[in-house]
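A short worksheet on the structure shown next.
Here the complex is missing a single protein chain, while all its other protein chains stay put.
Right, chain A next:
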Amino acid sequence: MAADSPPPAVPEPKPEPEQKPGPEPEPEPGPQPAEVHVRFDRVGKTFPGKGRGAAPHVALRDVSLEIRRGEVFGVIGHSGAGKSTLVRLVNGLETPTAGRVHVGPHELTALGEKGRREVRRDIGMVFQQFNLFRSRTVAGNVAYPLKVAGVRQPERDRRVARLLDFVGLLDRAHDHPEQLSGGQKQRVGIARALATEPSLLLADEATSALDPETTGEVLALLRQVNRELGVTIVIITHELDVIRSVADRVAVLDSGRVAETGSVYDVFARPRTEAAARFVGATLRDRPSAQTLARLRARHTGRLVTVRVRDDQGGFQTRLARTFLDHQVAADIVFGGISELQERPVGSLTFALTGPGGAVDAALVALRADGVDLAEEEEA
């Protein structure tokens, strides 16, 4: 290791001043024209069936997406929704069976394997299982992409030292991966992915194999990569915490289709599609499940109504209380939760409402007229 050369604290940011994200994250990437970094244009991917006569597997259908330069873009959805396939189309590890994929100025789908290899050198990738080379040391792992890119000594050693310093593992340079903890392994994975100073980083369930505390560390590192180095990040996950703490915008993938795309807050606070609402409910855990509803019905006599909590519903609790009082409706909070997303409140509360004939209906009409977003839980 080039211990004599003074390593700068972090790799130099990419020289793209107008695209560099500011020190404050944009909570809502507004209407300002942002350069598109990755574009999916009606992309489909069908895998041939495994074994004779097996039906082909449609992993993605008609996916259109735009990922902006410098943002952290989350792709969420249940396992089997096609997330991993989608991220592998970005660096050409898989090729689509329909549509086009653009990365920067390149149309990946128009390039041959050789051209895709060139594009890949400007795209880093981190994996759920780290996928480190066991036969190489920590430094050797980070040096590998540099060797592939033809970076010679002593420049290679210098860059490896700088990267290991950036991820806080300079003292482990000569260890082998099996001597490291999970979080350390992923930090080596991130250093390796950043070795060629790519403008785009793909993270495929990068924290799913880690415990909550280590997940936090790795997410903080990814955030630092995005903010300090200006690297665009596409992060695939099924974990809410990952989206909550790093993503600017998300796409919800459901059975190979994009159900919804938008800012993290919008998608979580106002899911517009059934698929997104289901995923959001399952991750936020603020909506009662069918089993919970059955138990609530057994326990409470009233009608069950769920009110959505959002930042545009300011003072709604006072309004609720007043309306219920005016209509002589007894309201018990029986389920729900409120948490923060991008520093704004999100969640829902489920009430059991009882009152004299027609009073509950009248109260609900009044609340709806007042702009309160509520929904009665239907009988199963």
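What we mean here is this: contacts are C-beta pairs under 8 Å (C-beta built on N, C-alpha and C of every residue); 3 or more make two chains touch, one makes a residue touch a chain; residues count from 1.
The working rule: contacts and distances are computed from a predicted model.
Look at the chain that isn't drawn here: its UniProt entry, checked against "Proton-translocating NADH-quinone oxidoreductase, chain L", "Sarcosine oxidase subunit gamma family protein", "ABC transporter permease subunit" or "ATP synthase subunit a", names it "ABC transporter permease subunit". Between the chain not shown and the residues A:R136, A:R158, A:R278 or A:R297, the one that touches is A:R136. Contact with the undisplayed chain is limited, among A:N91, A:Q186, A:T232 or A:T350, to A:N91. Of the options A:R68, A:K83, A:H102 or A:R120, the residue whose C-beta touches the omitted chain is A:R120.
Among A:G74, A:P96, A:P145 or A:G302, the one in contact with the hidden chain is A:P145.
Considering the complete assembly, chain A touches the hidden chain via residues 91, 93, 117-121, 123-125, 127, 129, 131-136, 144-145, 147-149, 176, 192, 196, 202.
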